[in-house]
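With one protein chain withheld, the remaining protein chains of the complex are depicted in position.
Letters are used for the chains, namely A, B and C, taken in the order the chains are written, and counting of residues starts over at 1 for each.
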Amino acid sequence: MKTLKGEIVANRKYSDNLYKLEVFSPYICKNAKPAQFINIKCSRQGSDDPLLRRPFSIYEIDEQFNVFSVLFLVRGRGTQFMADLRKGESLDFVGPLGQPIKIPENDSRFVLIGGGIGVVPLCLIAKNLKSIGKTVHFFAGFKDEAFYTWERDLIKILKDYKIFSENGVFGEKGIPLNYIRENFSEFKDHHFIVCGPLEMLKQAQSFLKDRKVRAIAIMEEKMACGIGACMGCVIKIKNKNNGYSYKKVCSDGPAFDLMEVCFD
Amino acid sequence: MKTLKGEIVANRKYSDNLYKLEVFSPYICKNAKPAQFINIKCSRQGSDDPLLRRPFSIYEIDEQFNVFSVLFLVRGRGTQFMADLRKGESLDFVGPLGQPIKIPENDSRFVLIGGGIGVVPLCLIAKNLKSIGKTVHFFAGFKDEAFYTWERDLIKILKDYKIFSENGVFGEKGIPLNYIRENFSEFKDHHFIVCGPLEMLKQAQSFLKDRKVRAIAIMEEKMACGIGACMGCVIKIKNKNNGYSYKKVCSDGPAFDLMEVCFD
Amino acid sequence: MTDYFSDETGLEVRMGNIVLKNPVITCSGTFASGIEYSKFYDVSVLGAITTKSFSLERMAGNLPPRICETSSGMLNSIGLQNEGIDYFINEQLQEAKKLGVEIIPSIFGRDLDEFKKIAYKIKNIEEEIIAVELNLSCPNVAEGGIAFCASAEQVGNIVAATKEILHTGIIVKLSGHYNNISETASAAKKYGADAAAVINTIPATAFDIETCKPKLGNITGGLSGPAIKPVALLKVFELAKENIIPIIGIGGIMTWQDAIEFIIAGASAVGVGTANFIYPECGRDILQGIKQYMRRKNIGDIKMLKGIAISNIIKG
Partner (left out) sequence: MTDYFSDETGLEVRMGNIVLKNPVITCSGTFASGIEYSKFYDVSVLGAITTKSFSLERMAGNLPPRICETSSGMLNSIGLQNEGIDYFINEQLQEAKKLGVEIIPSIFGRDLDEFKKIAYKIKNIEEEIIAVELNLSCPNVAEGGIAFCASAEQVGNIVAATKEILHTGIIVKLSGHYNNISETASAAKKYGADAAAVINTIPATAFDIETCKPKLGNITGGLSGPAIKPVALLKVFELAKENIIPIIGIGGIMTWQDAIEFIIAGASAVGVGTANFIYPECGRDILQGIKQYMRRKNIGDIKMLKGIAISNIIKG
């Protein structure tokens, strides 16, 4: 991990509030692994407001051109700042951060379920799984049209995917978990990797737990340092004695065993 | 005075740290008078750091195109923000602020002395004096090369000027006040208007006072509200009883009788 | 959508004997007597305006520079420059009244006796004002000011003395500087105050590393603006939890979102200060935002919003 400055190669608008920021960085392209993230300074040089860096999963890595990207939704001050960045400007970020996801070597078939912006880390994971010859089914669910044009990125990674939208404006109407429920026999010996809103993770946990399916969750929490030094970004993880302990999303995660995450 | 948004028509770089920002604003062009200023928000919309607006004298008014300009030196965070503004972006400002300078009607000959960025308000004043048929001598003194190319603006206003630089890299070597001292007989019944660093104002005061010359000073002080509401921007002004009282640069000034300003 | 808010319905705020038509007021020292800001908008939309603090006699104020910017904040060391209470009463009040907004004169005495003298003067104009604010927390004066807040007894005495003289509403302006704000607020309540304005600026300073001198002529000043909002919110929240006295929440309010945050933390009304310097129309805009928020959330009366974060915590 390093503090880096990378030239912005492109900032592509996918929809009203979804952007893909492409950044030149040989260091990240060489060192970053799936599920890792970077911590972006979202204020001008010399300004400290907004103060904290913002964490973003690494979305794509183009090793040929040494360009990686992050895909982000505009939510507040930091992401608005990012949306306003222009080609040629410099991005100040720290990375790669977090533990690379540990792919269970013995499993060969994977189901990836992404909810909303949760699809981001799954894309790099999917690409990686494919490259090592695993079978991957990708399910993505969205609330609204923000991701309408995003399919063009997904289709480059794999063909076996299904996109759902709650209101049916694009893809199939519904949510991925319902589809999985209804067609569970197809997936029962797959390894699941899920990323998305807490409610989705919670439902996935309870559904998969009953069926004794193994699953990895990619988690989020508010961060300060992003490198494991401040104890700010903890979530509750079950431990052996039926209790829990706090684990750091930034340095113990962001990938955790879904069954060990406490949602309460 | 109003809170305004004006489209930036141009942001011209005069030298490393001197810029001219041209802004479209019919309201300012119609209402602003010499010595008045505007108060610029130097942070992105939705950001409050830097918090306070920055005051800048109105430099030029182009009534035909409804464009006015400010000429500014990059000093700190606010002016760096301004230097980075681009054509087409919107400037958030309040104005016109301050009292228009009161031109003594009976005097017909004026000496204007500007030190450094202090030349800015004097340019609009000079233009105004010329337009009402007064005689104007303009003296400008600079420390370094920042204003090297600025002469092109001045020459459009009047021909009777002298530019000095302390090290002689451009214009004449020296400072305006020395020139005035040496050629005082020429100017002794002129009305003086001075704007520049405190040290220059102080020297001008002591020199002119001894010679019973009337003079106006354009003053600066740190501001919060810019409209006379906070009592933040006061300077000491002599009153009748040999004492002083605090006057507000923003709403009582920025023009004051130089002889009444207390420098201590 | 229910149409509660075609008018001001549901915005009225009662704090003891003080009734405001809506919860947005401007803070002392940041709005003068309203005249400057009336050039920007019709200030009669505000719940009230609080004037600059007036003292018994004219005060010259502190040495400049008096303003210094800090990260998301500013220091001021005005030192209560004002023309004295007589000037307010004789010259300024009538002009301010023309703005059509309720007026809360803020007053400052160096000691109990001065407060009494000012109160007697205010008595003559009681009909024309909605309340009086006792500034017991200015960090920029050598005598009185913030030091009053060190002792609940002192605060109680000044309130009691004022209460004896005046029938109008009484607001105490308290400091977050001391750790006894519950006691001072309780004393104020006990002796007759209707509301507490919380908080004043926080004592602070800044130095110039080139001259190696203080950036303020007065050496120290008071910190205001967004930087202090989290600190102010905690003071309001802690006072409101104890339900001692109605609170005017103050500190770093720039937007309607900030105002709502203070109200859900327990403030009955909010005071907008430093924000006026940056956004001259912010009082109006904050009020507008509050109305829209209430409409969106289907909240018919601002009272239902007050302290809702406290009840949510208690509910768990």
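Brief remarks on what is shown
Throughout what follows, a residue touches a chain if its C-beta (ideal position, glycine included) is under 8 Å from a C-beta of that chain, and two chains touch if they have at least 3 such contacts.
Just so you know, these numbers come straight off a predicted model, no measurement behind them.
Contacts of the undisplayed chain with visible chains (whole complex): A, B, C.
Remark: the omitted chain is touched by one listed residue; of A:Val9, A:Ala35 or A:Leu52 this is A:Leu52. Check C:Ala60, C:Leu112 or C:Ala309 against the missing chain and you find that the one touching it is C:Ala309. Only one of C:Asn17, C:Ser44 or C:Thr220 touches the absent chain when the whole complex is considered: C:Thr220. In the complete complex, the residue from B:Asp49, B:Asp92, B:Glu220 or B:Asp252 that touches the missing chain is B:Asp49.
Of the options C:Gly10, C:Gly73 or C:Gly273, the residue whose C-beta touches the omitted chain is C:Gly73.
Annotation for chain A: contacts to the undisplayed chain at residues 1-3, 41, 48-53, 94, 221-236, 245-246, 251.
Although one chain is not displayed, its contacts with chain C can still be listed: residues 70-73, 75, 150, 177-179, 202-207, 209, 211-214, 219-220, 223, 225-231, 233-234, 237, 252, 257, 260-261, 264-265, 293, 308-309, 312-313. Chain B meets the missing chain through residues 48-49.
By definition in this document, only the chains that are shown with their structure count from here on.
For chain A, the chain whose average C-alpha position is most distant is B.
Looking at contacts between chains, the pair that accounts for the most C-beta pairs is B-C. Separating the CA-averaged centres of chain A and chain B is a span of 54 Å.
Our note on geometry: chain A versus chain C, Cα centroid distance of 46 Å, whole angstroms. Centre-to-centre, using mean CA coordinates, chain B is 36 Å away from chain C. Among all residues of chain A, those that touch two or more other chains are 48-49.
With touch defined as above, residues shared between interfaces to two or more other chains in chain C number as follows: 71-72.
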